[in-house]
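Here the complex is missing one protein chain, while the rest keep their positions.
Going in written order, the chains are labelled A and B, and every chain counts its residues from 1.
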Amino acid sequence: MKRLALLLALALLASLPLWIGNSYYINVATQVLLYAVFALGLNVIVGWAGLVSLGHAGLFGIAAYAGAILINAGHGHFLSIVGALSVTLGVAALFAVLALRGTGLGFVMITVALGQIVWGVAYRWISLTNGDNGVSITSRPAPFGLSLADADGFYWATLVVFLVAVLTIAVFAGSPFGASLRGTRDQPRRMNTLGYNVWLIRFLAFLLSGLWSGVAGLLFLYYNQFISPQAVALTASAEVLLMVIAGGTATLLGPIAGALIVVVIKNVASTYVERWNFVLGAIFVAIVILMPEGLVPGSVRLWRRWVSRRGPRLGEPAPVAAAQPGNGQ
Amino acid sequence: MSALEVRDLHKSFGGLRVTRAVTLDAEPGERRLIIGPNGAGKTTLFNLITGELKPDSGSIRLFGRELTRVPSRRRAHLGLARTYQIITLFPGETLLHNVMLSLLGLSALRWNSFRRLSRQAVLIEAGRRALERVGLQHMAERPLADTAYGERRRVEIAMGLAQNPKVLLLDEPFAGLSIDERRDVQGLLASIPRDVTIVMIEHDMDVALEFAERITVLHFGEVVVEGSRAEVVAHPRTREIYLGE
Partner (left out) sequence: MNLWLLAANSIAFGGLLFLLSSGFALIFGLMRIPNLTHGSLFMLGAYFGVSLIAWGVGFWPAALAGGLGVAVLGGLIERLLLRRLPGAELAQVLVTLGLSFMIADLCLMQWGGDPISIETPDALKGASRVAGVAFPTYRLGVIVIAVAFAAALWLMLERTRLGAMIRAGVDDPVMARAVGIRVPLLFTIVFCLGSGLAGFAGVIGGPILSVYPGLDQDMLPLALVVVILGGSGSLLGSFVGSFVVGLLYNFGQALVPEFAYVVLFLPMLVVLVVRPAGLFGRSSQ
């Protein structure tokens, strides 16, 4: 049953540009996919490590800026991508070492500070980043000679990246390391006495989430062919966190659904409602107060009750937003 | 050599001395009981032994190996296991998964991000056997949230045993259990082979006394009486501090 649904979804996604003619909607779909990659990456640290970050837009942005700067310096796309991701991994390692000095609220605050530093650099170090004016690039990559210049082509490229992300993160989730990570979320103290290196596990998880945030950042850069400090602001980190929380952290589908919800509302709402940020904030507040485990687990719960069959679960954590402070050690 | 040797252990929190000059020697295979009134520092002692707390001074040796510089996680690999007074299990998971986490902690497999955990037949089989030891194999697939308190206590012990420890620290394993449940756990403890040294903290005197060979009595963080079961029970100080209350 599940496999059939997955195949159907895959077929729908792959054929999307064929049955949606309007390139505006194809672009929305591309955005959904790239933000889904971002949200999936963030979920590794928020949902499975139990550490909330409000600074991941910093890693997203560093990849995009590094990519833009390298491309404009004349390096080919492949080298620029590799370079940008390497830089992002390095910065993610630094972020992790600093942020892991705290847990719970302390971790959040440190990620806020780190994100703000990146934003400050993007905004002020004008000679490097062009400040508020942002950096443009003029071309997209052409893998194997295929052009990604039009909406369709870029959509398919993004879809491929998205599928790779989903696959690798799914494998990670079902692996022993994935189980160890979720263990450190639930009982860090016990994991320690069981023989696990809790710090190192969290560090590696952070690197993984940073890597995917970087990939998403590069997709964003190629999509817009432009990057500006706006993408690195606190609101950007809050948006992706909202995607993770809205969709639910326990499943793989959660962040994807969250990305869908947020991107669609952002694009659709802005045509009907003047103010997108108000809606974003209201949804945030509503979900945190009313549905702390997220929309997807809530819906899944209802579906299961209706079908009255219990499927295998990935292990349900306590709702992220209701987690006790000072949880870790 | 002793299985577990604690020498002159001290720990203070600010001005409060919670552990004073505690010395303890547990022989291999011994069944040692630690008793004392609330606040005597029993769990603190366990925390010091596992490394969750750092002592101010003193030494801890596991089969002759000095543990002071060894981080908690490595002590598990050296054969030290412990259960907790307050149940600290993994609530969203099945019983089998809980025990598997215990097994995984000592295996290099825990770093593997590519294999499927659900396909690790050897590990899963070992998990089932660990649950069998505590009589819970029929509930392996049940989520922890759907189990009774007594069953969770047994899972705690299963977690400890799964680590194949040389020294097992049990922190109030009988707490909150019904009479029947206590009997089950007693039987379980009696079945543990002698290659595991057991040090137990307990409040329930009847049950604990049956189990103990040697007893250490703690009061305000220091050892006030120590000896065989008969000696300690008869000792006037014990009655004064504890049994008489």
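One rule holds in what follows: contacts are C-beta pairs under 8 Å (C-beta built on N, C-alpha and C of every residue); 3 or more make two chains touch, one makes a residue touch a chain.
These numbers were taken from a predicted model, which means no experiment stands behind them.
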| item | value |
| --- | --- |
| Neighbouring displayed chains - absent chain, whole complex | A |
| Contact with the hidden chain (one of A:16, A:57 or A:110) | A:110 |
| Touch residues of chain A, complete complex, unshown partner | 52, 54, 98, 101-106, 108-110, 112-114, 116-117, 119-121, 123-127, 233-235, 238, 241, 245, 274-278, 280-285, 288-289, 292, 320-326 |
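Everything below uses one rule, namely that only the chains that are shown with their structure count from here on.
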| item | value |
| --- | --- |
| Separation of mean Cα positions, chain B and chain A [Å, integer] | 41 |
| Complex interface listing, chain B residues touching chain A | 50-52, 72-77, 81-82, 84, 88-93, 97, 100-102, 104-107, 109-118, 120, 159, 163 |
| Contact footprint of chain B on chain A as seen in their complex | 171-172, 174-180, 183, 186-187, 189-198, 250, 313, 315-318 |
